[in-house]
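Have a look at this one before I ask anything.
Every protein chain except one is present and positioned as in the full complex.
Right after this comes subunit A.
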């Protein structure tokens, strides 16, 4: 077994050694290089032994072109020397001589004199080690092994040379050559075939995503709706947009399939390089999600499997691709295969990687992965079962870090899945259903669990885990009122409010992670990545920058990677920090600071976009566009949406699609196109999974919109029914933030139906929810609704309404969206007009100002009905003013209104 993963001598390694020999020539040879050339060559050799851009060793032809690139004029000399050296090997003994020469390049520790200008490889340097390992591996070879090496070197040279000088070779050996060329034909076919397959797949992906963009029946109508907003952008982006996303992944695929040989001339790189390759691919899979070409990558994986059946990580990558392509059975199968194999060997890959601890692939880790898999596919029950088993097993094996990770996963799972679906499993009792007692109990348990997980992570100093636990904690604090666990006794003062300060604290402690990593020395894999990037850069130094100009943010970050020093912070850390910014943005959204939310989204979008997964990136785009819609109207939002859609054409459709539906629905409501609105919110509902307890957010969103549509259609009874059932749902899953807005909606419904008295308690309840969860913006809008309710109770309440309204004004004007502001203004004007103590004649400007602003804002929102309402009010206000000029103005307003609506 020892040999399998070990360092075997291959033709490529021999040629690297030959180059090294030239780099550090024996004493008598005169130096041929300038210093810079020499350094360049050294750097190149270092890079080539470390890079993991591909899993196969490069062919001689590739090596030669690279040599030409790096050393310019000297390249030819190097190439000639190398090819001469390699092709002069004709008997096994030549090889033996060659390897003993290699040993000469190493400076012995005690070897006597080193001349001044002589370059000697330090035997303990990286390159020195490389040579030593090669020599050792050669010495261990049996005679058959040496023969194999010789034939392999022969083939290696022949391939390269036949591409340069095909005619000479034809003359040499007819019978053999026939076979050679014919097999070359074969290879070419296969290669083309694979390429074709990959490109086909990419095309298919594109088409699928275009088709998928609206898998629903109204597709044309919908896209038409958007089209009429922004037609220009469409055609431009249709072709250019997607290339940026897929090109990098298809690049690797292409390089992977390049050497598709059928003969035995394929050699895998060293295991550390391969592991680097695997990690890189895993990152790419995660980043690109389902746009990662599946079949093409599988071809590669199968070939690696054939070449090195003992590298079980292949199965893991297979699992990842299946996971992101929603292939449940494939993922399960490969995950189990991976753990069966990697454990059977004794707990680790036979070729331990320095960056990995040995006993990592253990059974409990397998369970953990399985749990995450089930979670990913939306089977919370199974996931919890598996994770509980993982907890048990890792306790038995006293694998603390795995336990910590498992706990963290359980936390995420249970916070995302809502209480009623998981409470039975988390607790010990099966009997309780979702009563308030259990759901509170559940929350408490979750809190304890979170604490426990955090503590464990801290004691094990698993930095990333600590950070992600802080993040989870922040999320929990954001959405839940913290109650003291023991709430009796005189000192237990119960203040039922969420605590924004703790949220901030948690988020900040998540950020500490970066500083910890910044001070660490770069790890092995990072170095390899740098070498890979450097080699790629070598090939196309200009291409990268050109690309970056074309494709905007994503590519420019790549260019950053190419040109600048590699940052020492691993991608996963960046990703984590990035998502902390996302949480921040969400937090500010909830707390009602629009500007801060936007700033945090921008920070994420500018700094962490390239490190983040595509779904996070899509999410931040959605946030920003939503922001645009509420503050600057639909026109801008839709044109931004267009851009985002092109960018995330194939990946994370749901996020963008959801956003699109939301925006369209909103606009349809405003325009009074109720039929369309209803259709749109039905489509939203279809996006959610049919299972109870899964996709709750989406379901709530859909029925909320449904209720609003019904409200706009003046079907108050149905609307309130929908809202009531929605309230039940939120109550069942203990989603209190949502509760607040549902209550507000109910108040709204009652208000519209003319039942202001019934509406009041709802509004007040909503207000108190908002207060306890610090939902400032929502609170402001609840106040506005409350003011309206008061107002509709009679003119004698106008004063009270006005005070309320003025209390909410700072928040509304500071952070509220267009609609809220306009509404507040309108109501303010109404209040003034109703107030008996107020006379229009004296102070008409207040009302007129308010009305003017309201109408402006409504206009941006394309709001014909409310707009006309404000105009009418405007007019009536002026008429009351009674002045002659005012009358004229009021007449013109009313005319405008009629033509407008």
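The rule we apply is simple: contacts are C-beta pairs under 8 Å (C-beta built on N, C-alpha and C of every residue); 3 or more make two chains touch, one makes a residue touch a chain; residues count from 1.
As a working rule, contacts and distances are computed from a predicted model.
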Of "Elongator subunit elp6", "Snurportin-1", "Ribonuclease P protein subunit" or "Cdc23 domain-containing protein", the UniProt protein name belonging to the chain not shown is "Cdc23 domain-containing protein"
Only one of A:61, A:129 or A:307 touches the unshown chain, namely A:307
Contact with the hidden chain, among A:84, A:396, A:689 or A:795, goes to A:396
Per the whole complex, from A:23, A:341, A:634 or A:832 the residue touching the absent chain is A:341
Touching the unshown chain, subunit A contributes residues 3-5, 8-10, 140-142, 144-145, 148-149, 179, 182-183, 186, 262-264, 266-268, 306-310, 332, 336-337, 340-341, 343-347, 363, 366-367, 370, 385-386, 389, 392-393, 396
